[in-house]
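As you look at this complex, bear in mind that one protein chain is not there, while each of the others sits in place.
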Amino acid sequence: MLEIFENSFPHRDYSIEIVCPEFTSVCPKTGQPDFGTLTFLYVPDKWCIELKSLKMYLQQFRNQGIFYEDITNRIVDDLVNTLHPRRLKLTAAFTPRGGISTTVNVEWTGEK
Amino acid sequence: MLEIFENSFPHRDYSIEIVCPEFTSVCPKTGQPDFGTLTFLYVPDKWCIELKSLKMYLQQFRNQGIFYEDITNRIVDDLVNTLHPRRLKLTAAFTPRGGISTTVNVEWTGEK
Amino acid sequence: MLEIFENSFPHRDYSIEIVCPEFTSVCPKTGQPDFGTLTFLYVPDKWCIELKSLKMYLQQFRNQGIFYEDITNRIVDDLVNTLHPRRLKLTAAFTPRGGISTTVNVEWTGEK
Amino acid sequence: MLEIFENSFPHRDYSIEIVCPEFTSVCPKTGQPDFGTLTFLYVPDKWCIELKSLKMYLQQFRNQGIFYEDITNRIVDDLVNTLHPRRLKLTAAFTPRGGISTTVNVEWTGEK
Amino acid sequence: MLEIFENSFPHRDYSIEIVCPEFTSVCPKTGQPDFGTLTFLYVPDKWCIELKSLKMYLQQFRNQGIFYEDITNRIVDDLVNTLHPRRLKLTAAFTPRGGISTTVNVEWTGEK
Amino acid sequence: MLEIFENSFPHRDYSIEIVCPEFTSVCPKTGQPDFGTLTFLYVPDKWCIELKSLKMYLQQFRNQGIFYEDITNRIVDDLVNTLHPRRLKLTAAFTPRGGISTTVNVEWTGEK
Amino acid sequence: MLEIFENSFPHRDYSIEIVCPEFTSVCPKTGQPDFGTLTFLYVPDKWCIELKSLKMYLQQFRNQGIFYEDITNRIVDDLVNTLHPRRLKLTAAFTPRGGISTTVNVEWTGEK
Amino acid sequence: MLEIFENSFPHRDYSIEIVCPEFTSVCPKTGQPDFGTLTFLYVPDKWCIELKSLKMYLQQFRNQGIFYEDITNRIVDDLVNTLHPRRLKLTAAFTPRGGISTTVNVEWTGEK
Amino acid sequence: MLEIFENSFPHRDYSIEIVCPEFTSVCPKTGQPDFGTLTFLYVPDKWCIELKSLKMYLQQFRNQGIFYEDITNRIVDDLVNTLHPRRLKLTAAFTPRGGISTTVNVEWTGEK
Partner (left out) sequence: MLEIFENSFPHRDYSIEIVCPEFTSVCPKTGQPDFGTLTFLYVPDKWCIELKSLKMYLQQFRNQGIFYEDITNRIVDDLVNTLHPRRLKLTAAFTPRGGISTTVNVEWTGEK
């Protein structure tokens, strides 16, 4: 579902930051909606992510029951498998639930 | 009482930050309530902490008489013994008592 | 279209920062206008960029359909080919689209 | 007068910050009251300072004529001699007198 | 103890604001020190308050056990009886005790 | 010493605000320097105050022993007698002395 | 020199605010440059002020020796005589000279 | 081009605020692009404005030469003629040109 | 035109920072005035710059047509040739023109 387009400048190391303050999913234990801000930072190799498809891809989580840790890591995996970037980092900051707020940080630097 | 769930991404070093601004316990000397903000930062190994159980666990201190230093270190010990994280840090910032405010910082990096 | 004028002080390494908060182009997929702030930082060699011509040059993108990544890299290429600077860096921060905002960073340090 | 209690976690290096914005003493030259904020940061060894006794201890200076430099160093000495901490730092920021404000910084790292 | 000096401009209604952030007294129940900021606003008639004597007068409370409400009203009474101002207002804002902070407002407008 | 120049627009009610943050005089009791910010707001009639002469006039207080209340009222009187403005207001905010800061407000609206 | 263009909406009372932070003139006493921010607020009648001509008009003061009060009132007069607005207000805030800063406020509401 | 849809709650006076920070048009004198933020506030009667059509409508100005005052009033007229609101206010704040920034305020309250 | 006076403390390396927020010159292409803030930081050797002469020197640019880059470098050259400082740095931050703002940084460290 994630679309990519060719990076016209693969000979150059440059970075792209994408901020999505409108992420929402569902808590797998309570069935209640969760809300968070996702911040991506990546260095493209042969491909760039097409932003509209990223938006549609993130909307798939809207009615899905899933833990914060799994959201963050699964999105990183999906992006790595589609984009094959040089480096990618994702910070997912979720709003308070029961007086507790959580932020998950995942950084991918080329591991398998 | 602390519940854990399997970390689906143990091959990856990533961090989870949890902020709990609504911690309360009781002063062992005066019997008066204490209030503070707990900030956790940890790198999971095989397990992640389930947030609702963390909330319930922290509520156990509500009517318990205990020093700031003991609260902070005991919570670190309980989390380390249950989670077996790679690294864990806890900052506990308590509100003023008698015009004096206290913050305790504990960082666990794998010691026994 | 980019005009340059002779750098009267080529024996000296000094830097020029230029901020353009009124950049606009058109999204190649939706035909909708995009808006962003471009921040240049460069060290001139024999030439400096004439600011009015830079303004006119950036206005060429006003009705052009082009991706964020291509805008940023193409402007870097055009400036490098015209100015032959010692170093040049461009940060392009675009406003939110569909709740998602993007920033592209390109740094040129003498590569071909 | 300073009471201590056993540090239940001496196998661990952790820090305790204590802020006392309500310190007051008397100027030895003019007999006028002085006011300041004391900020302690220490790493306990076998003992922790009991906060209520610290408050009482600091109140002893309330009607005592003493210079800023002596206050700060004497408190450090008293705490070091009672607590035997691993490290201790004290910053004492006093309010303006005659349009002049003074801050004294003392850091103890194990010297005799 | 409060000294006054002649108001050289009694034909004019004008106001004087005095802020004392270093007020301290003692709690009559616990014997512990209290701290607060006193803000006076008055319109003089025949007399003005001499500031150094006001400072000395306020220092009398330093070791006196007295309730917040009594402090504020007694100071208003003393000033009214000495100064005979046209109007006088006193706001006494005390620092938190047991997590509770208190402000007492007294306004005198010529009543007996 | 205060110079005035003709108001070329006396048929119009308009206001002039002048802020002097560098006022200094001497305390008549201690001989110590005082510092304050004077803020004037006036509506001119036939004359405007010349600013350089106002600066020189205020410098006359530099080594003069005088109370805050007298400074403020005397300056108002001098300005009223020289300028004959339609309205004039002066706020004099002095820096803390002995932990106490004072602001004097005088408003002249045509009284004798 | 001030150009106007026809107000296409004279049947409607609406306001136009214009802020010019780059005003400069010369002090008539010292020959030194003065700097200020002019803020206009007006309700047009049959005419609007053309902005480029306003900029050119204000530049005429660049090398002219003139008092703050005269600048502000003269500009109001020139605008009133050219524009014949329904209402016009000008605030001229000048930067400090000799530690003194001045703001002149003129409001025109239809007087002759 | 502006589309409307039926207000389902015409029996109630309520307000709608719409902020468009990405408005751009062209200066009729210089041919250079202008940029501004439009802020609408209206009370609907029988109809509400459809937001996507408002966006398309505003994009019509993208390459049109038009004065600030005309932009603001014309948009108000078009909205009034299409929407027939109870009240409508438009504030158009444009970015600086030649060191001068302009804001136009139009308020429609039922006039013809 | 730049006056210097003898540095009475040449045996010591110390720094002097001078901020001039009221610089103005003229654009050589459009004849329109430019405005900027100049920030100097230098370490004197045998001479210090006299501030009033620096003010007069900078006023020479008031009606001169000159590019930002040339202003900044020429002032550096003039200061270096007159002062012979140990080190000198100049940052010139100009206000926006055509929606574009520019800052030039020049650092002189003893080159010929």
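Letters A, B, C, D, E, F, G, H and I mark the chains in the order given here, with residues in each chain numbered from 1 onward.
Note that contacts are C-beta pairs under 8 Å (C-beta built on N, C-alpha and C of every residue); 3 or more make two chains touch, one makes a residue touch a chain.
Owing to the predicted nature of the structure, the values given are computational and were not obtained by experimental measurement.
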Hidden partner chain, residues of chain F it touches: 21-22, 24, 32-33, 35, 59, 62-63, 95
Sites on chain D contacted by the missing partner chain, in the whole complex: 29-30, 67-70, 72-73, 97-108, 111
Chain I, residues in touch with the chain not shown (by the definition above): 5, 7-9, 11-12, 14-22, 44, 48, 50-52, 54-55
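By definition in this document, only the chains that are shown with their structure count from here on.
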Centre distance in Å when chain D and chain G are each reduced to the mean of their C-alpha atoms: 60
Separation of mean Cα positions, chain G and chain F [Å, integer]: 28
Touching two or more other chains - residues of chain G: 21-22
